[in-house]
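The following block contains the structure, expressed as structure tokens.
Of the protein chains in this complex, one is absent; all others appear in place.
As written, the chain order gives the labels A and B, with residue 1 at the start of each chain.
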Amino acid sequence: MVVVYSRADKIFRRIVTAGALTSLMLLGLIAAFLIFRSWDTFSQFGFKFITGSEWFSAGEDPLGGATTALVEAQDASVFSIGPMIVGSLVVALIAMFLAVPLSVGGALYIEFYAPKGIYRVLVTLLDLAAAIPSLIFGLWGIQIFTPIGVRWATLLNDRLGFIPIFSVEFENFARSPFVAGCVLAALVVPITTSVAREVYSRTPRDLIDTCFALGGTKWGAIRSVVIPYGKSGVIAGAMLGLGRALGETVAIYLMLNLVFDYSNEILDSAGGNVASMIALKFGEATDKEISALIAAGLVLFVITLIVNMIASSIVQRSTPRA
Amino acid sequence: MNSVPAVDQYPGVEPLRPWAVTRSTRLKNLSRLAVFAFVAFLVTIITPLAKFDGWAVAFLLINVAWVVGQNSRLGAKERRDAVLRVVFTSLAVVAFVPWLSIFVTVLLKGYRAIYPGYFFSDMRTSTPEDEFNIGGAGHAIVGSLIMVAIATVITLPLGILSGIYLTEVRGRMTFLVRFIVQSMAGVPSVVAGLFIFTTVVQPMGKYSGMAGGLALAVLMLPTVSRTAEEVLKLVPDDLRSAGYALGARQWRTAIMVVLPTVKSGLITAGILGIARVIGETAPLLLTSLNTNGFVWNPAGGTVASLPTYIFSMFMYGTEYSAARAWTGSLVLLVLVFGFFTLARRLGATAAQTAKTDSRKARNLKKKS
Partner (left out) sequence: MTQQNADTTTTVPQRADAAPDFRGLETRGAHAWFGTHHALADVSLRFPERTVTGLIGPSGCGKSTFIRLLNRMHEFIPSAAMAGEILLNGSDIYDPLEDPASIRLKVGMVFQKPNPFPAMTIRENVLAGIKLAHLKRDNHDDIVEQCLSRAGLWKEVKDRLGAYGGSLSGGQQQRLCIARSLAVEPQVLLMDEPCSALDPGSTLRIEETIRELAEKITVVIVTHNMQQASRVSDFCAFFLTDGGPGYLVEADATRKIFTNPGDSRTADYVQGKFG
């Protein structure tokens, strides 16, 4: 079919293209503004901003006028977010460590084991769960889950305390990376599960039938056909979940004690997270501190963008074969 | 043998399902589970495993042990299959329990502070510790709705345009646009807040509902674009070629034929976007903050919203303020699920319309 474009068509195409390019520009603008506004911080602290572990600032209202004395005092300020980056990774990895098996198991159950009657209910529930705001996960985490999480943490510390990551200095397990990671896992599971379920549901029926026709069991069919078929999709879903876990703000804000110190004790009531640090420090930040917080935002932006680009390139690469 | 068998006249023949689980087996299974549940309860009394989660672990282990024992006379194949059935079922239960617990918690803790005034009053003349029949979250609901409306007005046209670009125009940058839209979906919400803070709040010198709406728009755009693209993909090529066959130009075909077909689908895209962002808290903490009274002017300084209302009530830390936070969560959750259900309803209609319209188009082509 040959379509001849008239002038009106050309205008139409230009308008549409401009609209589509707004998304591209928006992403570019976000990056540009973050870089522009964080320039001071990076030029002052350089690479140390990412590796250092000190955050100190003198007080001043970002929207109010700065007095000369305060501006001078601010030269003593030091900003760096090393422990927060490590903390973000630690909490996100704990969450993914729990969420991936749960999602794969849950998705396989829904697609292949659930009785017909509850299949639709489970799928709807899954969709709804993915829509629960993270703030509510945070409230639930504090009021309902924390006592349970603390008990698990106590048990882990009790039995496996000889392993360095499960040891603690003080036996205060609430608001620890472990408990926060558990809540984050609950938050990520709906996302990863619905991706995994979607992928598994597209497994060609006759491949599964073939497994049965060869005398295989359901597990046999799942292991030799369903799991290999859905592997890249599930990995992409897990990356999406990881991106979400790394960027989560309020739930972590409510669930975690932010401490500017490297720690390898996940049960200890001290951790870090870039996103919630931004929200926490933002309220009383000085002008200079705002620049540092934006620099932290840029670091977070770059990390999640890389994770998400990996995820979407896996998705795009695996779609044509499906 | 040569006579035609009379259709559906087979006396005494009844549909059977010899493979189905019989009633007595099901009863046996259920009573076995009940016994196991009780044994697991006894285990929680005499061992360190405690409370509900300890009971669940004990219950799972007993089931696995039973399955292994029961099938040991069968082959390894059957045993492994049965064990994995138990494993997947328990993983699914563990995955679903937190959300169910959240639904129940929000309901049980949220209904306490509900009274009609909750939806109409603000907190100017009451403190978080007041009785539940004073004050409310009306201002927060209004603030949320205003900001979401701003976000929708901005993102819906942009999202639809990028959807049309990806499905109708299919320009050179199709791949790039799709890739960026997908990647943007992962921009952390706090980063969107920072972006609007530096570009809008600081230049304007004040926090505002406008800024909040813009921050939500950044987060909403990927959802709307992606849904719009998927909806437009549902329009069959038949329909487009029918437009062209009638001599219509591309833009006329797109506007007169394609868009009306998926109208409800595009509305779905908007509603899904709303459901996605209405509960966002972090960007609003950086752009619109919170206040105690109704604010109708989007440019008039700090505005309350449901998420920031819930957040500040919870951080206030008293029993009554926490109850108000839970009630706010209940309202928020009802709003999110309401939008979500509406979107699904409309989405189903959209798919249906696309199908009937393509049938019409095919008939049209046949006639011409």
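We take it that contacts are C-beta pairs under 8 Å (C-beta built on N, C-alpha and C of every residue); 3 or more make two chains touch, one makes a residue touch a chain.
All figures in this text were calculated on a predicted structure; none of them were measured in a lab.
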Sole contact to the chain not displayed, among A:8, A:121, A:160 or A:214: A:214
Touching residues (missing chain, whole complex) on subunit B: 1-2, 4-5, 7-8, 10, 12-19, 22, 74-78
Contact footprint on subunit A, counting only the chain that is left out: 116, 204, 206-207, 209-217, 220-221, 224-225, 228-229
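Everything that follows uses one rule, which is that only the chains that are shown with their structure count from here on.
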Distance from subunit B to subunit A - Cα centre to Cα centre, in angstrom: 17
Residues of subunit A that touch subunit B when the two form their complex: 1, 3, 5-6, 8-9, 11-13, 15-24, 26-27, 29-30, 33-34, 37, 62-63, 101-106, 108-110, 112-114, 122, 125, 127-129, 131-137, 139-140, 143-145, 148, 151-152, 155, 186, 189-190, 193, 217-220, 222, 240, 243-244, 246-250, 254, 275-276, 278-279, 282, 293-294, 297, 300-301, 304-305, 307-309, 311-313, 315-316
Contact footprint of subunit A on subunit B as seen in their complex: 48, 50-51, 53, 77-78, 80-81, 84-85, 87-92, 94-96, 98-102, 105-106, 109, 157-158, 160-162, 164-166, 168-169, 171, 173, 175-192, 194-195, 198-199, 202, 205-206, 218, 221-222, 225, 241, 244, 249-252, 254, 275-276, 278-282, 285-286, 307, 310-311, 314, 322, 325-326, 329, 332-333, 336-337, 340, 344
